[in-house]
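All protein chains but one are shown at their positions in the complex.
Let's look at chain A:
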Amino acid sequence: MITRWVYRTVDARLGTTSVARTALAKVFPDQWTFMFGEIALYSFLALVLTGVYLTLFFDPTSAQTVYDGAYQPLSGSTVSGAYASAVALSYDVRAGLLIRQAHHWAALLFVGAIVLHLLRIFVTGAFRKPREINWVIGVTMLTLALLNGFTGYSMPDDLLSGTGLRIIYSVVLSVPVVGAWLAQLAFGGEFPSDATLPRLFVTHVLIVPAVFAALISAHLAIIIRQKHTQFPGPGRRERNVVGSRLWPAYTVRTLSLAAGVFAVVFALGGLVQINPVWIYGPFSPAKATSPAQPDWYVAWGDGALRLFPAVEFHVFGHLVPSPFLPAVGVGTVTFLVLYAWPWLDRWRTGDRASRHLLQPPRQRPGRIAVAAWAVTFFAVLLVAAVDDIIARLFAIPVTGILRTLQVLVLTLPFVVAAVAYTVARALRGGTARSVGELTAEELRGGLTASPGPVELGDDDPVALDQLITLWRNPDDTWRWRWTGPDDEKLASNEAYLSRDEAVAAASVAFVGVPIDQTEPPPDVVLPPPTGHGRAARVAAGAAWVAMAIVAWRRSRKDRP
């Protein structure tokens, strides 16, 4: 009764019912690879929550202060405020180390999920029209994630982060013409400057997260507007989405995923040490850590810096320093290609139509080859970033490893790309459903001529063996159900208030399929005759009750 009253109160003021009804009925495809984006979203949530906590204790200043806390080896030492507060967060703030480490692990997970999400979008062609805008937003969020990851672990002013900052400073400095000015803009002066930490801090906790919030909102709003892509399958058309409804099935599953992300983040944060700044020691301009490795998502840049030969040249008497080509060059080219990819792909295929059905990766062997090339290239660069550790572990000279990796980075990507291309063509040409089922003959077929690309599962012009049944419920609402050639059944996600609405929806979702009006089928669970959107009322009501309780308790607390 209470919830109903609360809901009525809200609805009379905001008119939420039809929006809520539509929202709760939104269909999400059941595809596990669609989870990567959600993992990134929930990692972001974990980052914001843990990050806000950290800002309450962290002091982003290079002003010298005396650390006087529980970490004995440092107690009484004069260090920067940033370093002292980072150590205090780890030793003196109760639960501080858990939150600090959970924040760092969440960042690693965040970027990892974004990269997997990007790869999924890439190999299935989900970036094609009309989703180019969301692709561009996504790539932008990847660059921001890299930027914020780097600014984040650079702030504690420990020796490792100082070394990383020095390298990035050198990379920025290497940009032709404006390098010195850019470096001063980013670092506030010649490295190390007292202005650096405040700039990193504001960038990390305010500017980038604000842009992130805006871009994530846009990303999700566009997904809701365009609706999800889906793989071809029974009943799946360009004009529909097949899957589970937001409420209840998808809500419960995605909340499970959110809880899972938080569980992993806190398990790692509590049990697996990361970035122990008290071991690295405070930054000093004359010292460096050895070995020094950045976080994994920027390590490819460090690997490129190690592998690239000593090339410096002059342009009109001006110097282009050695970090420019491997760090600025490789990074710029990578992101330019990523940004341009939807248009490069369209230029290659000549496909200008809107595509909501995904391409199974095998269908575009060329695209798989590009993805395999890129993944291998960056994997070799990642390995190169730990060449000194490999050298130490296996007691082999680092120059030999370097030479090997220099050869590998130029050859291995092409080998892997060729293999991926062949396997994709074999899969496309044969009957195997997965790589394991491929026969030798099919693989040979992948090497030789292969039939041109076949567009699968587009709207089927032959609608003879399909049927849409339409019926009226006892509560005067209308529903419909599609039955496919193999007796597959798909129910309309919503109940409609009129017959016309139901017919219109069915004929959009399944163009040209005959519609047959019947009695309610016996195997359909009918809604209770009391009305629609009950779930919406319950959910909204519960939320309002919770908020009311919080507000009431607040007001009690504020009372003198």
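By our rule, contacts are C-beta pairs under 8 Å (C-beta built on N, C-alpha and C of every residue); 3 or more make two chains touch, one makes a residue touch a chain; residues count from 1.
As a working rule, contacts and distances are computed from a predicted model.
K.L.:
Determine which name in "NADH-quinone oxidoreductase subunit K", "Cobalamin biosynthesis protein CobW", "Protein lplB" or "Cytochrome bc1 complex Rieske iron-sulfur subunit" the UniProt entry assigns to the undisplayed chain of the complex.
P.N.:
For the chain missing from the view, the UniProt record says "Cytochrome bc1 complex Rieske iron-sulfur subunit".
K.L.:
Would you indicate which residue among A:V19, A:A213, A:L319 or A:A340 is in contact with the undisplayed chain?
P.N.:
If we include the chain that is not displayed, A:L319 is the one touching it.
K.L.:
Would you indicate which residue among A:V19, A:V52, A:A259 or A:I279 is in contact with the undisplayed chain?
P.N.:
Selected residue, touching the omitted chain: A:A259.
K.L.:
Determine which one of A:S290, A:T431 or A:T448 touches the chain that has been left out.
P.N.:
Answer from the full complex: A:S290 touches the omitted chain.
K.L.:
Tell me where the left-out chain touches chain A, residue by residue.
P.N.:
25-27, 30, 94-95, 97-98, 101-102, 130, 163, 166-167, 169-171, 173-181, 183-185, 188-193, 225-227, 235, 238-245, 248-250, 252-253, 255-257, 259-260, 262-264, 266-271, 284-292, 302, 305-306, 308-312, 318-323, 326, 354, 356, 387-388, 398-399, 402, 482, 489-494, 505-506, 508-509, 523, 525
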